[in-house]
Every structure is written in C-alpha cells, then in structure tokens.
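Missing here is one protein chain; the remaining ones are kept as they sit in the complex.
Read from first to last, the chains carry the letters A and B; within each, the first residue is number 1.
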Amino acid sequence: MRRFVLRRLAQAAVVLLGVSLIVFALVQLVPGDPVRVSLGTRFDPETYAALRERAGFDRPLPVQYLTYVGGALTGDLGVSFRSGQPVTTTLLDRLPATLSLALCGLLVALCIAVPLGVVSAMRSGSLADHAATVTSQIGVSIPDFWMAILLILLFSGVLGVLPPSGYVPLGEDPVEWAKHMVMPAVTIGVVSGAILTRFIRAAVLESLGQDHVRTARSKGLPDGLILRRHVLRNALIPIITITGVQLATLLGGVIVVEVIFSWPGLGRLTLDAVLARDYPVLQGAVLLVAALFLLVNLVVDVLYAAVDPRIRYGS
Amino acid sequence: MTAPSAASATAPSSSAPVLSVRDLRVSFSSRRGRAPVVTGVDLDVHAGETLAIVGESGSGKSVSMLAVLGLLPSHAVVEGSVEVDGEQVLGAGPERMRALRGREVGMVFQDPMTSLNPVLTIGRQVTEGLEERLGLSRRAARDRAAELLALVGIRDPQARLDNYPHQFSGGMRQRVMIAIGLSLDPAVLIADEPTTALDVTTQAQILDLVQDLQDRLGTAVVWVSHDLGVVAGIADRVVVMYSGEIVEQAPVDALYATPQHPYTRGLLGALPVLGERRAELATIAGLPPDPVARPSGCWFAPRCPIRAQACVTAHPPLREVGPGHLARTLCEVAP
Partner (left out) sequence: MTASSATTPPGPDSPEPAPPPAPRSTSREVARALVSHKLAVFGLVVLGLLVVAAVLGRTAAPYDPNAVDVLGRLQPPSLEHPFGTDDLGRDVLSRVLVAARLSLVVGAIAVGIALTVGVTLGLVAGYYGRWVDDVIMRVMDVLFAFPAILLAIAILAVLGPGVTNAMIAIGIVYTPIFARVTRASVLSVREEVYVRAARSLGVGDLRLLRLHILPNVMAPIIVQTSLSLAFAILSEAALSFLGLGIQPPDPSWGRMLFEGRGFVQQAWWMGVFPGVAIFVTVLSFNVIGDALRDALDPRQRSAIEARGASR
C-alpha cells in the first residue's frame, strides 16, 4: 500500500512539473511585454524596471523557468505586478475561503445527490425516478450566477434574513460564518448535486444489475443486507471518483460564485489577476489549483485501493 | 395444455418429488409486445436424482429455473405452479420466496467471474449465508465455511477464506460457487450452465465433483446446459426444451439410444464423435421462432427435415412414446 502511495506521489510530481511548464509558457505567449501591459496607464519607469528585475524577464528562457521552479519549491512564486505583495502570501490568504466554500458546497451536493440517486436507482422507471431525472436536468441547466441572484433576491431582499455578500472566517464567529456561507454553498451545492445525482444513480443502477447481486439474492439474504453489502459498497468506487472530480472542479471553478458574493477567495483573485494582467498572481493561482487537483486525485486513488482489493493486491 | 403426468413417466424413486413444476409460463414485456419465453413447462425432480435440461440459447431453460427461485427481473410475468416438498411457493409472497432460496433450493450460476463479489473475501461470501440463514456465530460459520471449501476440493481452506475472488482460478471460483450453493443444505441444487465458461479439463473436474457431492449428500441436481455431450455422463433423466416448451423428455439411456423428436436427433447429430471422420459438422438449419410471433402448428416445423402437412396445422401435444419417454411429435420413428 505504501509503495502504491509513493508511486502515485511521484506521478503527481511529474504532472505538476508539466503544469508549471505550461503555466510558465502562458506568460511567454502574451503578445508584447507582460510588465508593460500589466502596468498599463500606471506605468512609471522605476516600477517597471524594478518589476522586470524581480521577475527576471531579461534572463534567457530556460534560466527563467528554472528560477521559477526553484522559487516555487521554496515557496517563492514571485511578486504581484499589481500590489507588489509576494504571490505566495496572497494565495495562502485566499485559500481558506475557497476551500471552505468548496467543501461546504460539496457537502450540500452530497446531501442532495446521495438520497436522490440511490432512491431513483432502486425505483428505476418509476415516477419518482423520472421526477429525479428531470430535477437533475434542471439543476444542471441553471446558471449558478442566476441562482445566486435569485437566492439573494429572496433571502436578502424580500426576507432580509441573510447577508447578501461577504465572508466571515469560522474561527471568528460561527453564527455569522454560517449565515454568510448558506447561500453560496447552496448555489454550488444545487448544481453539483444535480451532476452527482445522475452519476450516483447510474453507479447504483449498474451495481444492482451485477451478477453477484443475483448470487446474493439466491442465498435468500434480506434485501437490506444485499443493498448495503453488495450493491452500495460496490457502487462506492465510481461514486468516489465522481465526488473527487467534483471537488477538484469546484476548487477551481467557483469563480463566478465568489464574484457574486464578494468572496475573498482564489477564484476572485484569479479573475482580478486576469483583468489586471497580473501574471505572477495568475501563474501562482493556476499552479496552486493544479496542485490541489492532483492532491484530490491522489486521495481518491488511495480511497479506491482501500475499497477495492483488486487494486490493492493487483491481479 | 396438459401433458400426461410427468410424474408417472419418471424414474427410480417412487417418493413424491422434491420440486414439482406445473404449467410454468414466463413472459416479458418488450417494446414489441408480450413475449412468452416459457410456455407451459411441467417438471418433477425427485430426491437424489439428476435431471438435465437441455436446449439452445433462448429455449427458456435458464429462465424457467430463475423463475422457480423468483430471481427474474420485475418486468417478468410468472404464472403456473411451483411446489417444493408439496408446498405451493409461486405467488406465496416475497418472504416465502426468500426463505426458499438457498435453503430448499440452491443455485449455481454460469459465470464464476462475475457471480462473486470482487470486493468481499471468499470467506465472507460463504459465511454470510450461514450467519444470516442458519444463525451460526461468526466463529462457527468460519469453521463450517472451511469445511465446505474442503468438500469442494479447495486445498488449504482456512487460509483461502481470506482470499479475494480475483486470486482464484476460474475452476476454483466455480467450486466456491458450488460450495455456496450447497452451504444451506438444500434438497435441490440448480446448476445453470456451470461449466460453459470453463475449459474442457476443468469442466470434467467440476462434473466429477458434482456427481461425487451428490452421492455423498443425496442432493437432487438440476443441470441446465446446451451441451448434450456434457449431460450424458451425469444425468438420470433429460428434458429437451425448444422455444419455451418441452419437446422431449426421457431417461438418459433412452434419449441417447432412441431419440424421438427431430430436434433432439439434430442436437445429437451435431455432436462431434471421437474417432468418427466427417467432412463437416452437422447443423440444424434455420433459427428458433421469435417469441412474439411463433408459427401455428409445431414450432420446430420450419426447420424440421421430416415435416409433414399435419405438423403445420396442429401444435403437437407431449405424448408417451416409451416407458418414461415423452415427445412432442406427430411422427413415428422406427426404434
């Protein structure tokens, strides 16, 4: 098992290196001089020279890349063109907000999707199943930014019970944290939940049709036991995959929700970086998201091995 | 359509049958209408005997057996009578069916690779039935499971209890399936094409194993197969099914010596025989009829080499053509 984990870590490191190359190349693709473009109207020779020096743009490309990677390994991702702050600090400042949002959103999604998916698979073809399918289609089609607006309209506007925007860290004030978290998490949770419902339903349906379920029935085992031990347990594998994928997607994809709710997270940071051509920050943010994505994948793979002995022992 | 009592046309044991099926009908609803896949099957299985059910794919042989245990999907409609030890179980409700499974009638399925749960140990899959249905403790169930594995010829059973299915070979997996099928001491074991997915050598081993177990435990066995060669060695009686109905039924020797139905003769003729040289293997031309649209008259007539006018107008009933020998024909064949 340990060897398995180590092997996966090594693979992840290689992929991350590849991502860093792409991220680095991204900046090189920008037509013109990135620093000049970024400073735009705030251009002044001193700042320009200082930023160029700091970013090392005058050095040959391979050296630049190696410096970048070297810096990244020690935690130095450069300095923001816009704020002058070290990128790493900025990223770490914003990470908790996005992380908590993604996790809460996923939680909401699972609370919706697991019961809905399992029930509609068990009662496949029934009215309940069709209703669930339609609900899921609706959920997948709702633009998240629209849903957010509707929620704000209802809960902040008409009812006035929830704050329309902002973030309060959990440690500071749990009640306020919750009040600020509800709408963003529900917005994310509904759309994610709709996607997850379909997959959970498909996974459970497939599991139900497996031959070994028929064998279990032929032993005269009670339905509840068969469901728990033979159907759901085996459906876990694809369900873990899709949940992992969703989480990874959410980490990078909550930009729009963050914008609407003025959430101080990585998403909004990335967007601001794009609009301001703040390339070091953009690079750093993309690299971080990729790293998180790989981390989530790694955890998913380890969970796989825990659930499926064929992967643990290899055939 | 009632046949002359199948019970009277049977074999050695004069006691009441352990499993008795009368007029079993199974249909599936499909896009094109109701498809009657099994159309009135009568069977008896007596204690300790081996009954073979033979037929090609689509003949309804597997579906009939699955219907007996209530293992068909919910869109299947099952009608008729199934009696186990004299008690009617069809229509007796899900709880009765559940009680029946494994305990009174056990089953072994065709593909040992997919019929076992890949994420559970073999031991768990054997003990769960023992714990749930027989109420054994974890410890006692494990011991019994090891005994069962030894019984089916698996070496080092205690250690292998903790192995997973993918760590066993195909033949070993099927032995495990047989162990599971017998674990609750059923009176009848239904084996649905248990050797079809195995190579010939392993096939022979499994056949021997089942015969041996039957001698030792006295379990009745229903062996479903498409291969007349396989059943010759182990069956006491053979039932031949075609397009959902029984077309011939006889003690094994009589069937092989004097087959009456042209379909049976076709099947036997298609068997390759060691030592015999032929230019090509014989086949039966044509295909079985579509269950939604069967012809009037005899259903085999379109493919029958000795078809007569009478065969097309009336659907032949099962009639007695010899001691314990029934055939659904209108023709006479000299013995």
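The criterion applied here is as follows: a residue touches a chain if its C-beta (ideal position, glycine included) is under 8 Å from a C-beta of that chain, and two chains touch if they have at least 3 such contacts.
Computed from a predicted structure; not experimentally measured.
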Given B:P118, B:G170, B:P302 or B:G324, the correct residue touching the omitted chain is B:P302
Touching residue (missing chain; options A:G18, A:G125 or A:P174): A:G18
Answer key for B:A76, B:A140 or B:V312 versus the chain not shown reads B:V312
Considering the whole complex rather than only what is displayed, give the residues of chain A touching the chain that is not shown. 15, 18-19, 22, 26, 29-30, 134, 137-138, 140-146, 149-150, 152-153, 157, 164, 195, 198-199, 202, 206, 238, 241-242, 245-246, 248-253, 255-256, 259-260, 270-271, 273-275, 277, 279, 282, 286, 289-290, 293
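What we mean here is this: only the chains that are shown with their structure count from here on.
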What's the distance between the Cα centroids of chain A and chain B, rounded to whole Å? 53
In the complex with chain B, residue positions of chain A that touch it: 210-212, 214-222, 225, 229-230, 233-234, 307-310, 313, 315
Contacting residues of chain B [partner chain A, same complex]: 69, 71, 98-103, 106-107, 109, 111, 114-120, 125, 128-129, 132-133, 164, 166-167, 177, 180-181, 183-184
